[in-house]
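Every protein chain except one is present and positioned as in the full complex.
Chain IDs A, B and C follow the sequence of writing; residue 1 opens each chain.
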Amino acid sequence: MRALASAGRRVGGRLLAAIPAVLGVLVLTFLVMRVLPGDPAVYFAGGPSAGQAQIDQLRAEMGLDKPVPVQLMYYFRDIAGGDLGRSLTTGQPVLTDIRQRLPASLELTFSALLIALVAALPLGILAALRPGSAVDHLVRFLCTMGVCMPTFVTGLLLIYVFYYLLGWSPDPTGRIDIFAGTPPDITGFLLIDFALTGDWAGWRAAASQLLLPAVTMALFVLAPLARMTRASMLAVLGGEFIRTARAMGLPGWRIILVYALRNAVLPVLTIAGIVFSTMLGANVLVEKVFSWPGVASYALDALQASDYAPVQGFVLLMATIFVVVNLVIDLLYGLADPRAGAE
Amino acid sequence: MSAAPLAASPGRPSILRHAAWVLRGNPVTAAALAGTALLVLVALLAPWLAPYDPVATNVANAMRPPSAAHWFGTDQLGRDILSRLIHGTRLDLAIAASAVSLSFVVGAVIGAFCGYHGGRLDHAVGRFVDVLMAFPLFVLAMAMVAALGNQVQNIVFATAVINLPFYIRFARTEVAVRRQAGWVEAARASGNGGSRIVLGFLLPNILPNVAVQISLNLGWAILNAAGLSFLGLGVTAPTPEWGIMVAEGARFITAGNWWLVAFPGLALMLAVLCFNLLGDGLRDILDPRMRT
Amino acid sequence: MTAPLLDVEDLHVAFATRRGTVEALRGVSFAVPAGGVLGIVGESGSGKSVASLAVMGLLDRAGAVTAGRIRFDGQDITRAGGRELRRLRGAALSMIFQNPRAALNPIRAVGAQIADVLRAHRPLSSAEAKARAVALLEAVRIRDAARRAAALPHELSGGMCQRVMIAMAMACEPRLIIADEPTTGLDVTTQKAVMDLLSGLVRERGMALVLITHDLGLAAQYCDAVTVMEAGRVVESAPPARLFGAPREAYTRRLVAACPTPTSTIAGLTPDAPPLPPAAPAPPLPPGAPLLLEVQNLSKRYPDGTVAVDDVSFAMRPGESLGLVGESGSGKSTISRLVTRLIDPTGGEVIFEGETIGAVPARDFHRAPQRSRVQIVFQDAGESLNPRFSAFDSIADPLRRLAGVRDRTSLHQAVEEAADGVGLPRALLDRYPHQLSGGQRARVGIARAISVRPRLLVLDEPTAALDVSVQAVVLQLLERLRREKGLAYLFVSHDLNVVRMLCDRLIVLRQGRIVEEGESDRIFRAPAAEYTAQLIAAIPHFRPEHALA
Partner (left out) sequence: MTVTRRQGLMGLAALGASPIALASTPALAQSRAETLRQITGGAINTLDPTMPGATRESFGLSMNVYDRLVAFERKQVDGHWVFDHTRIRGELAERFETSPDGLKITLHLRPGATWHDGTPVTAEDVKWSLDRHVGARSLAVSQFQTGSLTSPDQFRVAGPGVVEVTLEKPDRLALSNLAVPYAIMINSALAKRNATADDPWAQKWMQTNTAGGGAYKVESFRPGVQAVLARNEEWKNGTMPFFRRVISQSVPEAATRANLIEKGDADIAIDLQAGDIATLESRGQVKVASIPQSNGFTHISFNTRMPPFDNPKVRQAIAAALPYDDMFRASLFGRGRKLYGGEWTTPASADFPVPMPVKQDLARARALLAEAGMANGFSTTFSFGASTASTAEPLAALVQEALGRIGIKVEIQKLPDAQLNTLQSEKKLAFYTDSGTAWLPATYYFFYLYFTRDQRWNFASWENPRIAELADAARFERDPAAYDAQCKEMISILADQMPLLMLWQPNMDAVMGKAIEGFTYQFYRQVDFRDLRRA
């Protein structure tokens, strides 16, 4: 119908606008990697008597001996052909690494965002319904508590308390209990795969494994989400149409849920989009602490080894996800707010 | 029709009296302001407050729990954690304040001009901001710190650049909304050129809203420095800085030496808490409309 | 005399603000018989809206009824609990608000919103509720009601949104409707249609109506009795005929005089106004001297295709005052921005004192020499003063930029001189805009515009946002300034009465085109164009002959 058609147009427009951004990211990464003084050839030419010859041979193999612009051309040609190069740290093509590891990062970030929303929305609404009251201050204090500790400290603390002292959560490494055998690999998202194969014991195991890292990340984004929900809810509750609804004697729950919340959810959507993209980048700390086989820790290891290909692959991935996320948010916004649709 | 009639009280009340007024109305903001003032004071008087030299090592009594001699205990090199914490305040506030102010000033001005003029400039800057935002945080930080070395000013520079897109976008939307306002048209009719309107009229008006973002950013900037230290990209030891202390201390939790991470962590939490809660109070103080 | 449907007795309402409690109502009493129509009239801050909100129990968190009693249909609902009030609201008494589009849920179809009210009070299925909603839309004369029911508020015009509000209010056949400034912000013609509809339906269905407005004419025309309020008290209450014929209280007298009518004069607006300098008609143009302003085939088309101004031409002689009249969307404001070169035309020429000033793009006009000679006064003075500038800064800004007054003493002196010129007390110069009253803000706007001694002053609805009594004083100030300084006025307004008083000639505009041009008095007495006649007829004012219409 009308909203979909115009949303389609907007999607096309935004895609076109995104192309230069992605290209910009590619060139920036390429240059950034060349700026780093570390020379991967040296790092990887280990061996007892790694002479200069061996280092040069590796440089040639990695195409590092050609002038930079030529390397850039090669790089673009490879990207176009879907070849993201080969990672020296894992010895596999970057594409297979990313395909293996991306679902882990996405599953962690999606569940963290879900937990954050499930916690932040009610808290935000509660705070908005009684502004300035004790509840409001408690919510604000609680959310800020989550955001003022670096994620790696919260992670270590949660492990220390829930795994080491209380023993409630399973051992905090990887996505599935190491002894439970290999999970089915359909979409790569454990929760979905286990659900698809109906293996509920496995699903519960994967979920309990996912809980601690997801909560660590969720705590970090709880504050902005709750703050935005409170602010937009307060603004909407102050709106004249709410006064009309009360003047017409509409029941309390309908005013809050159907009238107020539907309007308040729109700005929260945009913030959720921004928060999602920052989470993807920032979950390197959580992946390191929980030895989560995600893309961020993979890229960080490669970065410290000056192994260019995986870092460039990771950054390209981040740029595309950033564009896709903005696209989805834009679409959802179009569907949720008929006004935007009909522009 | 505004319900409460407009009481036109005499004269232009000073900022301080108005600030006192706002604080009385909001105890949380008052506490946050007190906390921040305390931090700034500690940062200024660090050398005189610290009982020991923060860098002097004494391996003989390393890893001592909090005691009378060392209130916060000693770290793995026997250095006094309390003194390092106090000196750390100076460095961390400096990092946070300079990074945020750098990104705010540059970002707000660029954003404001884009918001006002629009057209090609706005479009180009928009794409540049997209690129910066799509770029993963730690890759950018690592590249900058690795290329320029991890002295403090490079960490400040890296944090500022990562913050920049946020302020550009914020200023751009705030200005674009006010661009059609009557007083902007009036300013043009009174003979003000584009740049004077942006700097003299529009920027001061978006200050209150930006104040909230600045306070949130201050907290985030300190956390970012801590995160960089954890990844080995931040400040190098032995300089006393909360982030590196938390990063190093975190390794000893399992060994049972909790105080290495607890006290810097607490300080970090206190600082970030004050900055975040201060945000709303700051908005009321700076916003003239609130000055009855 | 049966007991009145709504009986408000000695009502006191106070608000807790940061600086202690503020008394909004200081003992207000009024009554509305079943089927009666009561008008409550007063200026901003008089408390008329607070009274209506108190009756509906909709005061915000800070407000509270401190004394007095409200009885509806014999039942005391002063301190009725939320649950009980909720049963009444929408069913027994309901309310209509000022700007209709903001008063409707922006992302929910209007039909659904009406159905919500129905289902809140009647055990109806959603299908039945939807059907009744469409029937209600037809009752308020909305064409093609079934399709319109699915529309969103922003897809309907202001007038249509207000009709939806009326349909909502009447959905459950309440016995009383309170309308708080229902037609403020609507065009005169739409206002007439909506008010006729509302009063007709109320009479037809035997409902009582309380009409709250600042427009005395509106109250006079549609109400059986009118209560005048000022600063939280009732000043006087009487049927329109007596209230307008022989007002007892001095305040009422001043209020009635200040309302511009087709016959009122500038001097007559305020009883004790200082004598105006003699009204010298604009001197004839000496031969060869250029016209002050010549607008030739001016047109403005926006990128999205809407045509704001379509081939408008007119001319002005120095010292002349020309009125531009039209409803919203007629292009009058756009012309004011084009003439003061704040925006660029898509076609046509603007010639000021013989020089074409259209060539310099609007972006750089601030450097043009003619900048100081063409100034503008805006409609909402509050919105056109920089919130972070004190009054002094606002007035000093053009002096610094255009008149080149730089050093402190001469700047101070010039600003104080301008303030005195517009009757603004010097003590207020260091106040921020939000610390000034509506009238004071208007004076600062005018002082800013005339401080650089312009030759042509363009006024874009300068008093539309002001209360009637304040408007009267400002209009007299404008008239005095024109006569003293020989300024030329291009006066843009939707209010024909105001333009007639202030301008020698006027132009009637519709959808960007000139409908009629000529001497003000002649157009009022014998409008040539059908549209002009319609406009004049639609202005609500007290007509003695059908006081009891």
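In this text, a contact is a pair of C-beta atoms (placed from the backbone, for glycine too) under 8 Å apart; a residue touches a chain by one contact, two chains touch by 3 or more.
Bear in mind the structure is a predicted one, so any value in this text is a computation, not a measurement.
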Q: Sort by label and list the shown chains the missing chain touches.
A: A, B
(Q) Using the document's definition of touch, tell me which of B:Q76, B:S98 or B:N154 contacts the absent chain. (A) B:Q76
Q.
If I consider the whole complex, including the chain that's not displayed, which of B:A171, B:I253, B:L268 or B:L282 touches that chain?
A. B:I253
Q | Residue in contact with the excluded chain [from B:G111, B:P136, B:G227 or B:G265] | A | B:G265
Q. Which chain A residues would touch the chain omitted from the figure, given the whole complex?
A. 36-40, 42-52, 54-55, 57-58, 61, 88-92, 97, 100, 119, 142, 145-146, 156-164, 166-174, 177-180, 182, 201, 204-205, 207-208, 211-212, 215, 219, 222, 288-291, 293, 297-298, 301, 303-307
Q | Chain not shown, touching residues in chain B | A | 55-57, 59, 62-63, 76-77, 142, 146, 149-150, 232, 236-238, 248, 250-257, 262, 265
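FYI, only the chains that are shown with their structure count from here on.
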Q | Chain centre separation (chain A, chain C; CA means) in Å | A | 51
Q) Per the centroid of Cα atoms for each chain, what is the distance between chain A and chain B, given in Å? A) 24
Q. Which chain B residues touch at least two other chains?
A. none
(Q) Considering only the defined contacts, which chain B positions touch chain C in the complex? (A) 1-12, 21, 25, 181-183, 185-194, 201, 204-205, 288-289, 291-292
**Q.** Touching residues (chain side chain C, partner chain B) in the complex
**A.** 15, 17-19, 22, 24, 44-45, 48-50, 60, 62-63, 231, 337, 340, 342, 362-367, 371-372, 375-376, 378-380, 383-388, 390, 397-398, 401-402, 427, 430-432, 434-437, 445, 448-449
Q: Could you please specify the touching residues of chain B with respect to chain A in the complex?
A: 28, 127-128, 130-131, 133-140, 142-143, 146-147, 216, 219, 223, 226-227, 230-232, 243, 246-247, 250, 253-254, 261, 265, 268-269, 271-273, 276-277
